[in-house]
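Apart from one protein chain that is not included, each protein chain of the complex appears where it belongs.
Presenting subunit A:
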Amino acid sequence: MSAITRDEVAHLARLSRLALPEDELDQLAAQLDVIISAVAKVQEVAKGDIPPTSHALPLTNVYRPDEAVPGLTPDQALAGAPAVEDGRFRVPQILGEEE
């Protein structure tokens, strides 16, 4: 049995906002099947009583003094934008007509 189906890969691609053509999906499904079967080895050693480690360091929240510091100017922030209008990011339609 395969570790992951082509339909699952297509679903994951949609969730990941990747508009993949059919041939790319075919190739990815085959490769991911091999990779997922290999990485599933972690399940053999992971046991219930082992605490997870999400990070190499003990993480605590870090605060800085509540002081205003200069940020980017609007021109700097917009300098790399694909489209700009009236000093703002111009983006494609976000909400549907009916909403």
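Brief remarks on what is shown
Here is the rule we go by: a contact is a pair of C-beta atoms (placed from the backbone, for glycine too) under 8 Å apart; a residue touches a chain by one contact, two chains touch by 3 or more; residues count from 1.
Throughout what follows, contacts and distances are computed from a predicted model.
According to its UniProt record, the chain left out of view corresponds to "Glutamyl-tRNA(Gln) amidotransferase subunit A" among "Competence protein ComFC", "NAD(P)/FAD-dependent oxidoreductase", "Glutamyl-tRNA(Gln) amidotransferase subunit A" or "GntR family transcriptional regulator". Residues touching the missing chain, restricted to subunit A, are 4, 8-9, 12-21, 24, 28, 31-32, 34-36, 38-47, 50-57, 59, 61-62, 64, 72, 76-77, 79-83, 89, 91-94, 96 (touch as defined at the top).
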